[in-house]
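With one protein chain removed, the remaining protein chains of the complex are shown where they sit.
Right after this comes chain A.
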Amino acid sequence: MRQKTISPFSITRRALLAGIAVLPALTFASAPLRAQEVATADANTTGLAVTDDTVTVGILHSITGTMAISETGSVEAEKLAIDQINAAGGVLGRKIEYIQEDGASDWPTFAEKAKKLLVENKTAAVFGCWTSASRKAVLPVFEQYNGMLYYPTFYEGLEESPNVIYTGQEATQQIIAGIDWVVREKGAKSFYLLGSDYIWPRTANKIARKHIEKLGLKVSGEDYYPLGNTQFNSVINKIKLKKPDVIYAIVVGGSNVAFYKQLKAAGIDMSKEKPLLLTISVTEDEVRGIGGENIAGAYASMKYFESLPNDNNKAFVSAFKKMWGEDSVIGDVTQAAYLGPWLWKAAVEKAGSFDIDKVRAASPGIELTTAPEGYVRIHENHHLWSRTRIGHAREDGQFDVVFETKDLIEPNPFPEGYQ
């Protein structure tokens, strides 16, 4: 699976991959060479927006509407990645230009704009979408017009489209190792499952429940609230009554703010870990809304935290803050969005072509050693091999990474025995 190449050109290619971190000079030198290397007619046989000097991609997120607050980070990360790739010589020697469209937190608008990016703009790749609903809305468009979407959000799985590369985690990658950790390290015996009422929390809790029951432990309750719900008092009372060891929370969006504040107001002190709170839906971005003091002491199960101490991440965080301001924070999805352009670039250069079919064929096995989360590799099923990490929320809105899996976790969007 791991792609090892030996031709002299591919040494340059690897150097190019590592380019942003260490070798800008070398990659600059090699860039003009690459442009001549692959003629436009060869690199683009299907009429994509590729010229001798440029290639056009699309960015499709909500920058207005209720989802804007979540998706802005992804847009920023994608633009940063594109800037860095351009500074390091572009893709196949071509500078990336992007066309940004606003999905406006509205699913049909996403479908309309996706179609525009593919049909009118002939973009070579699209980085975008955030919610499952928006992905489901654009999916038929990408399959019909054979586009390539890089989708950054952790999501419910149950999908494996040839036209999507999923740079976030599918549900099992986020859940199983997290539950194992809390059982092993914290001796948890009973869980209270809680979520917003739509497909991702429901599927995630289904997997969590199956896994908990497999371990011979107890689920003491399971509740769902509509998106945007702000009254959690009844469930908090139930939790107080049933005294579970772990509250497993998958509350999303604005509801988070109400949930954590009410939890605190009800006297549940998360730092005492009785019960302990484990979430898979709160990243640094959400904490900004919730307020660090309201969630300090909770645990989050993610693949990336801004505080990761490796060198890739330090370079990424400082570049991100330099471009978007010192106040910006980087959550799990933002990092996954950052991987999109880099994975696409690697696949294009491995294929020697922008053609969607060739990029798709080249994608499995693409690895990124420069990923802020450490190292990722694309699986046959278009998801990424990645680690699961547990972060402990601090007052200042950051997480201390208290655990990470030793091995990369294999993505498994259709987990048997969990459906």
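Here is the rule we go by: a contact is a pair of C-beta atoms (placed from the backbone, for glycine too) under 8 Å apart; a residue touches a chain by one contact, two chains touch by 3 or more; residues count from 1.
In the analysis below, contacts and distances are computed from a predicted model.
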| item | value |
| --- | --- |
| Among "Deoxyribose-phosphate aldolase", "NuoM family protein", "O-phosphoserine sulfhydrylase" or "Urea ABC transporter permease", the UniProt name of the subunit that does not appear here | "Urea ABC transporter permease" |
| Sole residue of A:Ala111, A:Ile179, A:Ile212 or A:Ala371 that reaches the chain not shown, by the stated touch rule | A:Ala111 |
| Per the touch definition above, residue among A:Asp42, A:Asp197 or A:Glu293 touching the missing chain | A:Asp197 |
| Among A:Ile69, A:Ala87 or A:Leu227, the residue in touch with the chain that has been omitted | A:Leu227 |
| Chain A, residues in touch with the chain not shown (by the definition above) | 63-64, 100-102, 104, 106-109, 111-113, 115-116, 119-120, 131-133, 136-137, 139-140, 144, 156, 158, 197-199, 202-203, 206, 226-227, 414, 419 |
